[in-house]
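Below is the structure I would like to discuss, written out as structure tokens.
The complex is shown incomplete by one protein chain, all other protein chains being positioned as in the whole.
Here the chain labels run A and B in written order, and each chain numbers its own residues starting at 1.
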Amino acid sequence: MRIALAATCIADAMFPQAPRAVVTLLERLGHEVVFPAGQACCGQMHVNTGYLAEAVPVVQNHVRTFAPVADGEWDAVVVPSGSCTGSIRHQQAMVLERAGLPAEARAATAVAERTYELSELLVDVLGVTDVGAWFPHRVTYHPTCHSLRMLGVGDKPERLLRAVEGLELAPLAEAEGCCGFGGTFSLKNADTSAAMLQDKVATVVDTGAEVLTAGDWSCLMHIGGGLSRGGTAVRPMHLAEILASTREAPVVLGPPAGSGTHQEVAR
Amino acid sequence: MTDARTEILSRIREALGPDGGSVSPADAVPREYRSAGEHVPGSDVVLDLLIDRLEDYKAHVHRTPAADLPGVLARVIAQRSAERQEVGSSDYRSPDIPPTTRDAVRGSVVVPSGIEEGWLSGLDGVDVHVDSRDAPLSAAELDEIDAVVTAARVAVAETGTIVLDGEPDQGRRAISLVPDVHVCVVRADQVVQTVPEAVHLLGAHPDRPLTWISGPSATSDIELDRVEGVHGPRTLHVVLLS
Partner (left out) sequence: MSTFLGMPAARDGRGPSPEAAPGTLSGVGRPEDPLHWGASFPDAAKAALDNGQLRRNLGNATSTIRTKRARVVGEVPDWEPLRDAGSAVKTDVMARLPELLETLERNVTARGGVVHWARDAAEANRIVASLVREKETDEVVKVKSMATQEIGLNEALAEEGIAAVETDLAELIVQLADDMPSHILVPAIHRNRTEIRDIFLERMADAPPDLTDVPRELAMAARAHLRRKFLSAKVAISGANFAVADTGTLAVVESEGNGRMCLTLPETLITVMGIEKLIPTFDDLEVFLQLLPRSSTGERMNPYTSMWTGVTPGDGPQEFHLVLLDNGRTRVLADEAGRSALHCIRCSACLNVCPVYERVGGHAYGSVYPGPIGAILTPQLTGEKSDLPYASTLCGACYQVCPVKIDIPSILVELRAREVSLAGSSPDTADRVWKAAMKAASFAMADGARFRRAARAPRLLRAISRNGVIRRLPFPGSLWTRSRDLPEPPKQTFHDWWAGREDGR
């Protein structure tokens, strides 16, 4: 298949290892990955903060960039983020519709119908759960709110993780509870957000896992920021990074962020 | 100045806009839920389910042939009056037990005027008060009485519910409310499996005053810790006639 990658703005700028892992993984599975360079952002932050007018050009750019998927030039669009996929699927057409752009709203719907979150693409579209990965570590999985409730990915990410050779999946208590990120919520209601984060960090630490994974770097950035502030050794990694790891090309865990050994080892 | 009624109705019409009423016609309501259970009313499965649900909510259930009903009623009432003898009258935990009635060893009971007389044949020596809409007891009088015996209109097995509809065999709402013990007699054929079956049956006379009862009164207002028995009868006996 020819699969277009929507890297997401936050991963593009801050966590490029996740979209790079998607490329590695899909190519290993025999697919062609294209990266439309015109892409920037899906508009979720603007929409969810209430800036609908400011969201319009952002959404228009996304729809324009990925329009070829609706014409069959690519077979699918993959997004390594539950919340961005959710915004593409449930908000973009609404934003354009409200801006008085019905034709563009229809185009947005056509793109959204062919857009998948990574675990959806793998399990539902490509029909694989064992992607041939090897990752000999104890891992716990946080099912981010939008993956869980907006997209309904169910246990697809866990099925993918269970098929990873060497991986020990540690159950996370209160897993379905929100980590408190909520985009600009983390700034507008910083104290409440921090209280939620504190509880999530405690349950993650209790698992004894070396790695916390999720399908969304925004939540991972939040929980990871709390884990490193708390001085814990748990490392946040995107699901794609784990699935990309093989015996031949293993992803080696560096020391945890914030630890004194970080500089000399990881650089 | 327009009156409130006119103004509110016109505000609503304005809010809904010109096509307000056409958005969703009533027949568009999807009703894919169960309108009845898979078991027939009064079947053993349904009765067992009702008993399980009632007991889960701390009601006392007596399953008995009709012929034994008077004996069961007599035992329940006697047990109640014995309990009342034991409780100190000054104890606030049982504030409604007036010391003046504590001499009446056999206790007292109120019944609606339309109750089957045969049911009461075992209540020798018990003070039986008959209440009706034409000759009602006052709330204060009801407060002096140990227990109430009524029939029921329908019972719902899945939810452990009995429903009274105020007909002469069930009486005024006050009589099944003020006394501390409610003994409710339900015939097996009155027990349906689901809520929709009961609503449908009650819908034949929707204007009757209805009381749906699921266990004794209860509160969870303190740390969500359930306490059975607050203002309504603190003890519920359901006698299931089979």
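As a working rule, a residue touches a chain if its C-beta (ideal position, glycine included) is under 8 Å from a C-beta of that chain, and two chains touch if they have at least 3 such contacts.
Computed from a prediction, not measured in an experiment: that's the story for all the values here.
*Asks:* Touch partners of the unshown chain, restricted to the chains that are shown, please.
*Replies:* Counting the whole assembly, the omitted chain is in touch with A, B.
*Asks:* Out of A:11, A:69 or A:160, point to the residue that touches the absent chain in the complete complex.
*Replies:* A:11
*Asks:* Among A:76, A:169, A:233 or A:257, which one is in touch with the chain left out?
*Replies:* Residue touching the absent chain, from the options given: A:257.
*Asks:* Touching the absent chain in the whole complex: find that residue among B:42, B:114 or B:136.
*Replies:* Final answer for the missing-chain contact: B:136.
*Asks:* Based on the whole complex, identify which of A:3, A:25 or A:55 touches the chain you can't see.
*Replies:* Per the contact definition at the top, the residue touching the missing chain is A:55.
*Asks:* Write the list of chain A residues that the hidden chain touches.
*Replies:* 7, 9, 11-17, 19-20, 35-41, 43, 45-52, 54-55, 57-58, 60-61, 65, 90-91, 145-146, 148-150, 176-178, 180-198, 221-222, 224-226, 228-229, 257-260, 262-263, 266
*Asks:* Which parts of chain B face the unshown chain closely enough to count as touching?
*Replies:* Touch set of chain B with respect to the missing chain: 3-5, 7-9, 11-16, 20-26, 28-35, 53, 57, 92-96, 132-134, 136, 139-140, 143, 156, 158-161, 166, 172-174, 177-178, 195-196, 199-200, 202-203, 206-225, 227, 229-233.
By definition in this document, only the chains that are shown with their structure count from here on.
*Asks:* In whole angstrom, how far does the Cα centroid of chain A sit from the Cα centroid of chain B?
*Replies:* Each chain reduced to its C-alpha mean, chain A and chain B end up 54 Å apart.
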